[in-house]
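For this view, one protein chain was removed and the others were kept in their places.
Up next is chain A:
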Amino acid sequence: MIAEIGLAALWLAAALAVLQLLGGVLALRGGTTSDIAALTRPAAILQGGLVAVSFGALLYVFAITDLSVKLVAMNSHTLKPLIFKLSGAWGNHEGSMLLWVTVMALAGALIAGIERRLPERTMQATLAAQGFVALGFYAFLLLSSNPFERLAQPAVEGLGLNPLLQDIGLALHPPTLYFGYVGLSVAFSFAVGALVTKQVTPAFARAMRPWILGAWVFLTLGITAGSYWAYYELGWGGYWFWDPVENASLMPWLAATALLHSASVLASRDALRVWTIMLGVVAFSMSMLGTFLVRSGILTSVHAFAVDPERGSFILFLLALYIGGALLLFALRAGAISEGERFSVASREGALVVNNVMLSAILAVVLLGTLYPLLTEAFDVRVSVGPPYFNPVGAVFTFPMLAVMAVGPLLRWRRDGFGRQTKELALIGALLLSGLILFALLFGMAILPLLGLSMAIALAVASFLPLKGRKLRRVPIETWGMVIAHFGIAVALFGMASESAFSTEKLAALEEGGTTQVGPWSVQLQAVEPVAGPNWTALSGRMTVAYDGGEPSEITPQSRNFWAPPQQTTESVLVTRWNGQLYAVMGGDSNDGRWQLRLWWKPFVTFIWYGGLLIALGGVLALVGRVRKDLKRRFVKRRGAERRTEMEELA
């Protein structure tokens, strides 16, 4: 019964999306005061509620493990803990697509409910675009991947969930990325709306900015969490493999970062109009492409789950429809959008343009590298593209961008010279140079980690320079946001460079009682014991580890065997100190009474994820600052209107 309610709500929501689309289009033709135009906003709001009901129904059937629903029977199991039953609701294709439309419909409801700054025509066009995009996803769900499909004969027991995915990471990671993708769909709708009505104004950028910021924060968190998750779950010791699925989340982030900065220029300086629209389209294309790559399984990935090539072609069709349509509209209308304000090269706008161009170049590099295997496969040549390509080629554009990022926030809007900031520039340059020389002489490290470490230090200092000479109490929150986000980039960069420069790895075969050394750690294998869990058995290696002759502690990495479905996983153990992590993986026996261990000492590796969190925190602060300013402006406006009516009444 509950499942049928969920399905019915989904159909009704799809019908409302049609109404929303029609209302918006008719409003554009017949004026915004008609009866139909008045329906657009309520349609969007009601739709949000209906889809939320539908998603609630899905959560419910998973919570009670209703095995007559096909999706539950395929993906759940009565023995699973409740939290994993719930997260299993979106740990599969149908459920994750329902989550996607849920977030999308709620976002649509929110803009329909509260966004009143833009001209009503632009809003109608935006909501129509949003309805159109939503409609495609409803069609996808209802026609090809109905999450509420019943089985003719209820299953006796569920087929379980991939044990790699039975992790709290799954409960959080995909929804976070979806929030990001969907935020970009809202930005896309705004861009289309503004393009249709040719109202590319600072007000438009200000309306769009919170959505970009929100999407960007979620993408940052999603990538950070996903990277850490893969790092400890896969047991390979790496945090980024340039895997297609990882690239699929990185590409929207790069586009969103560029969009965020160009929208700032548009909001405060009324420049970069066309470019911002273009980036809005590109950012959403990248989220769609990401979904396509992940869902279709067209590229092999270590993280892939719920893969289905046929559904891939549906997403490809949607991708072509939306992006092709938007690009066509762009080509037709871009010429009609008037020029924005001018600025000189040495200005904050100039620096932001460089940042945008570099980010787009990195995006192009990642995109080409990700799609290249598909391209060559058409000629029956099988290749894989990995770090030897991505790292150096990406770095060619990343380092100039970081250099500009260090300097850009010090410049003034519109027109500035570098003469005003000689001291600061000299400081940054000196830090960079001395870092380069010092690290090269001390450690003789490879070029990329060397550049990374020196740049990270220079950037960490440079990110705080914009605060110089200002009263810290009076610095606006959004400026703090920028400072912290830029500082976060420096911190993450430091972690990555340190990990690649100073990591030590040790493979050892130890008898019980044997010891080995990795970096400053000494590790002793005490015993290897069999252990059993609710749905697995494991070999557990009990070992004591001591840092630099200090107090020893005990860890027990495991090699686990699951039985529903049968699969083996490694449960690595991480020992975190302020200055890095010890990473221990238990292997099998080596046929002579010894056991294989794989150990890494990774100095400062945790900085990568601290950096990611700082970047996200910066985004949150910027968002809070912007929204607060907006609320204040609304309040003042309302008060002004009240005063005026009072005055009129008195008169």
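Here is the rule we go by: contacts are C-beta pairs under 8 Å (C-beta built on N, C-alpha and C of every residue); 3 or more make two chains touch, one makes a residue touch a chain; residues count from 1.
Everything below uses one rule, namely that contacts and distances are computed from a predicted model.
Novice: What does the UniProt entry say the missing chain is called, choosing from "Circularly permuted ATP-grasp type 2 domain-containing protein", "Cytochrome c-type biogenesis protein CcmE", "Multicomponent Na+:H+ antiporter subunit B" or "Methionine import ATP-binding protein MetN"?
Specialist: "Cytochrome c-type biogenesis protein CcmE"
Novice: Kindly state which of the options A:388, A:444 or A:549 is in contact with the chain not pictured.
Specialist: In the complete complex, the chain left out is touched by residue A:388.
Novice: So which of A:10, A:230, A:323 or A:353 would be touching the chain we can't see?
Specialist: Only one listed residue reaches the unshown chain, and that is A:353.
Novice: Which of these touches the unseen chain: A:64, A:168, A:328 or A:368?
Specialist: Touching the chain that is not displayed is residue A:368.
Novice: List the residues of chain A that touch the chain left out of this view.
Specialist: Residues of chain A in contact with the hidden chain: 162, 164, 274-275, 299-300, 302, 304-305, 307, 339-340, 342-343, 353, 356-358, 360-362, 364-365, 368-369, 372-373, 376, 380-386, 388-389, 392-393, 396-397, 507-509, 559, 565-570, 585, 587-588, 590-592, 594, 596, 598.
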